[in-house]
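Report on the following structure.
The complex is shown incomplete by one protein chain, all other protein chains being positioned as in the whole.
What follows is chain A.
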Amino acid sequence: MLLIDCPYCGKRPETEFRCGGQAHIARPTDPSALSDADWSEHLFVRANPRGVHAERWNHIHGCGRWFNALRDTVSDRFIETYPVGSEPTTGSHPSQGTEPTRSTQTETRA
């Protein structure tokens, strides 16, 4: 079984966790100033990279806490887990040499 390293509980079985989608999405400080297109981009559009992805995970059947994880979507390998509000120490993926996908802007998806 895949073990996920909860920052609070240590390595625990995958079935105790729930994925919460892409991490590090900043809510616009003034939503009313946004155009409909930009607002829908924030609400609905997420990256779907082939490679390293920063995701939110919840240890729902354990300590109940949310945390962030860097996961390679190709190999399903968890590269790193870290508490909410902090940054990963692993900068890039060796094969890509890029930062994990964290933007939802249209140009980065193109």
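The definition used in the following text is that a residue touches a chain if its C-beta (ideal position, glycine included) is under 8 Å from a C-beta of that chain, and two chains touch if they have at least 3 such contacts; residues count from 1.
Methods note: contacts and distances are computed from a predicted model.
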Chain not present in the shown complex, as UniProt names it (candidates "Putative mRNA 3-end processing factor", "Pyruvate dehydrogenase E1 component subunit alpha", "ABC transporter permease" or "Sarcosine oxidase subunit gamma"): "Sarcosine oxidase subunit gamma"
Residue touching the undisplayed chain, where the options are A:Ala47, A:Cys63 or A:Ile79: A:Cys63
Missing-chain contacts mapped onto chain A: 1, 8-9, 12-13, 15-16, 61-65
